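All protein chains but one are shown in place.
On to chain A.
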């Protein structure tokens, strides 16, 4: 068994602009992914959308023994992580296939296995 973090990067600004039917399509795609996970025997440990990256707080060492604390995401790129799934699975190949289908429905996905 391994754990996998499925990160969902997306152009944040665009998502807010999309019409309601696109939002519904997105929701339906997530529900399909939930079904795919259940059918493949993958365990969903945690899943959640994230608040907008503008609400994030970033912290880094300031080189003087303190921290530089800034508003907003770590790097200000158009694509930000907008949500994640944490999944436990013994069948990585099937999980990858489910993620690929998820992506082909319009989602951006970054699949990462938890080390150790």
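In the analysis below, contacts are C-beta pairs under 8 Å (C-beta built on N, C-alpha and C of every residue); 3 or more make two chains touch, one makes a residue touch a chain; residues count from 1.
Going forward, contacts and distances are computed from a predicted model.
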item: Protein that the absent chain corresponds to, by UniProt name, given "Transport permease protein", "ABC transporter", "RNA polymerase subunit sigma-24" or "NADH-ubiquinone oxidoreductase subunit 4L"; value: "RNA polymerase subunit sigma-24"
item: Which residue of A:13, A:28, A:45 or A:68 touches the chain not shown here; value: A:68
item: Touching residues (missing chain, whole complex) on chain A; value: 57-60, 62-64, 66-72, 74-76
